[in-house]
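All protein chains but one are shown at their positions in the complex.
Per-chain residue numbering starts at 1, and chain names A and B are given in the order in which the chains are listed.
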Amino acid sequence: MKVELQNLTKIFPSRSKKQGEEVVAVNNFTFAIPDGKLVGLLGPSGCGKSTTLYMISGLQKPSSGKIFFGDEDVTDLAPESRGIGLVFQNYALYPHMTVKQNIMFPLQNLKGEDRLPKEVMIERAYEAAKLVQIDELMDRKPSELSGGQQQRVAIARALVKMPRVLLLDEPLSNLDARLRLQTREEIRRIQKETGITTVFVTHDQEEAMSISDIIVVMKLGVVQQIGKPQEVYDDPKNLFVAKFLGTPPINVFEGKVSGGKLYLGEDAVLDVPGVSDRAVYVGIRPEAFIPMSDGPLQCEISNVEVMGRDVSVVSKHVASINPFVRSIVDADNKISVSDEFVRFYLKPHKVFLFDKETEQRLYFGNQKPASIEEM
Amino acid sequence: MAEVLKKIKFEKWKGWLYLSPAIILLLIFTVWPIFNTIRMAFLEDFNTLQASRGAVFEIGFKNFEKVIGYKDFLTCLGNTMILCVLTVPLSTILALVIAVCLNSIKFLSRFIQTIFFLPYVTNSIAIGMVFAAMFNIVGSFLGTDNQIVQTWGIVNEVLRAFGMEPINWINSGSDYWANIWVMVIYIVWNALPFKILILLGGLQSVNKQYYEAAKIDGTSRIRTFTRITVPLLSPMIAYVVITGFIGGFKEYSSIVGIFGDGMGPAGEKGKLNTMVGYIYDSLSLHQGRASAAALILFGIIFIVTMINLYVSKKKTHY
Partner (left out) sequence: MFDIKKISEKISSLFGAKKEQNDTSVLKTMEEKDMSRVNRTQRVVQVLVKIALYAFLLTMAVIVLFPFYWMLISSVKSLEEYNLSVPTLFPEAFHFENYVEGFKTANLGQLFLNTVFVGVVSTILSLVITVLSAFAFARLEFVGKNALFAALLATMMIPGELFTITNYQTINDFFGLKTLGNQIGSKFLQEIGNWQNTYTVLIVPFLVSVFYIYLLKQNFMQIPNELYLAAKVDGTTDIKYLWKVMIPLAFPTIISITILKMMGAWNSYIWPRLVANDDAHKLITNGLRGADFTVDSMVHYPRQMAAVAIVSLPLFLVFLFFRKYIMKGVSRSGIKG
């Protein structure tokens, strides 16, 4: 099922009447989610990603804009008539019901012609349980399950009525690190197997990048960038997106462009043809640094962290906004803390320039904005 | 579109539908009485009988003046005050001591706790009758022929066993203070369970680490009690004191339990009457005065509660 959001906007009235300020949680969100894809809504807390999810689910009504499932306008439809499955952050399992009762609960709400015979309900419940591999636990209460198992029950409950769209609200945030890895693969598998268009919300960029077909980066209610994970990582549209994606995070410098050259402090570090003279923010991915004895960028080493295949060099530079510059280099480079300084050459396609005022991307050389149409 | 609008509107007002039974009943039996009672209190010498015959009443403070001027009312006010002032501190301190003791034992703790809670699940009229029997001078005219044998109730027998003179507690011709002490004992007995429950609950929620720290520092038991337990418990103490005063000012049925409807020993009707008793006495004939008395009662409770809150805010340590 294709899900289309048109100019979706949600405005919350202010809490205190005195100030009269409204909060725009989601601002003019337009996007068509292709059928059968897994989409990650990504952003820091308060960016409007959960509100967007709740509007798709129907639990919240948009202040303006429209939502389509396929060609059907569902904007004013009640949540139960939309054919969605929703998994909550804390799973929202009914604590007094067994796993089986929990999974069957949505089916028992169907009325009239949609109502299934009891055997079919049980069969469907077991099918859903099997899909998430909890069919052994059907008679337990939620309190007797681990976090990961509860999560699966919640997904089974969302899937049991065969929703047109599956929505997941921070599905992994209540799990420990090991389970998180395992569960995200599981979600990916279930989504692929069922082919249900799935939207999930997360604040963890790694999580979003690793399993999504498409990610949507949001900030303060405004969509910053939409694209395939790798594209968004390689080609951030603005400083926020560049900073938000990637571990270790991107290194940000203050620099200026003068005569087609990029200056960090006193040093000209890179040719940036096509950018007029101005002050810029420079984002340099950790993997952009190549140690070279005659490299243009000189940094003062403060630590070298060995990671096996790679080495993480922690160093200082006057123009850096962060206290340290972190670069990932090949272990073959034999850099040690005792070398006081290190010089780097920079890979041009891993260096991003942003206007100092607007923080929007400035393209130079061969760099070109990618378009979503390619998807 | 119209249907959607209708649905949105309904959502906005649905809560009122769920609340409607409660609201209707509250309007009839709570909200209307507030206005009507205030109205009657300020209509001079109001009573329903004359009102239904079309009498007109002047607006003024005459009801209040009359009520305050009545000797009966002053007796009631006095009795209520005395009972409050005696029972609230006594029951609070006793409950606090019992709660602290209960909190520091393990063996039988639950069992003893249950015993202390028993008076709560009683009918205060019924058990009042038991207390009356215990303090009574029973069978004063029993015996053969014309012989009069004075027998005393169990309480007096206990006193006699300790070599004290029997006291006429509640029978006709008894002393006012003897009556009051019987009431104080009964009210304290009745009030203990609730106070122990609240204070013990408070004690159990106090972080044990405070006590462990005090132990390591070698703090004495008394000092631990006054410097740690009482301050940490101050919100609960404030709560039981406030509810104790509110309950004390509304004292009525425990007196009926011991002395009966007459609110006093035989032949001395109304000797131990209280504010609430006064209101009920004037309820059916002098609604104006009853209303004025009820407003005075409300005023007193309000002021005492505010004073208590103010003091406990200053004394509450967190």
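Just so it is clear, contacts are C-beta pairs under 8 Å (C-beta built on N, C-alpha and C of every residue); 3 or more make two chains touch, one makes a residue touch a chain.
Every value quoted in this text rests on a predicted model; they were computed, and no experiment measured them.
For the omitted chain, the shown partners it touches in the full complex are A, B. Checked against the full complex, the one of A:Ile33, A:Ile84, A:Val201 or A:Val257 touching the unshown chain is A:Ile84. Only one of the listed residues, A:Phe12, A:Tyr94 or A:Phe341, touches the absent chain: A:Tyr94.
Checked against the hidden chain, the listed residues B:Ile68, B:Met81, B:Ile112 or B:Val184 yield one contact partner: B:Ile112. Counting the whole complex, the residues of chain A in touch with the unshown chain are 57-59, 78-81, 84-86, 88-92, 94-96, 105-106, 109-110, 157, 161.
Within the complete assembly, residues 12-16, 18-19, 21-22, 25-26, 28-34, 36-37, 40, 48, 52, 97-98, 101-102, 104-105, 108, 112, 114-127, 129-131, 133-134, 136, 138-139, 141-142, 149-154, 157, 189, 192, 194, 197-198, 201, 221, 239, 243, 246, 249-250, 252-253, 256-257, 260-261, 276, 279-280, 283-284, 287, 290-291, 294-295, 297-298, 301-302, 305 of chain B touch the chain that is not shown.
As a working rule, only the chains that are shown with their structure count from here on.
Once the centre of each chain is set as its mean CA position, chain A and chain B turn out to be 62 Å apart.
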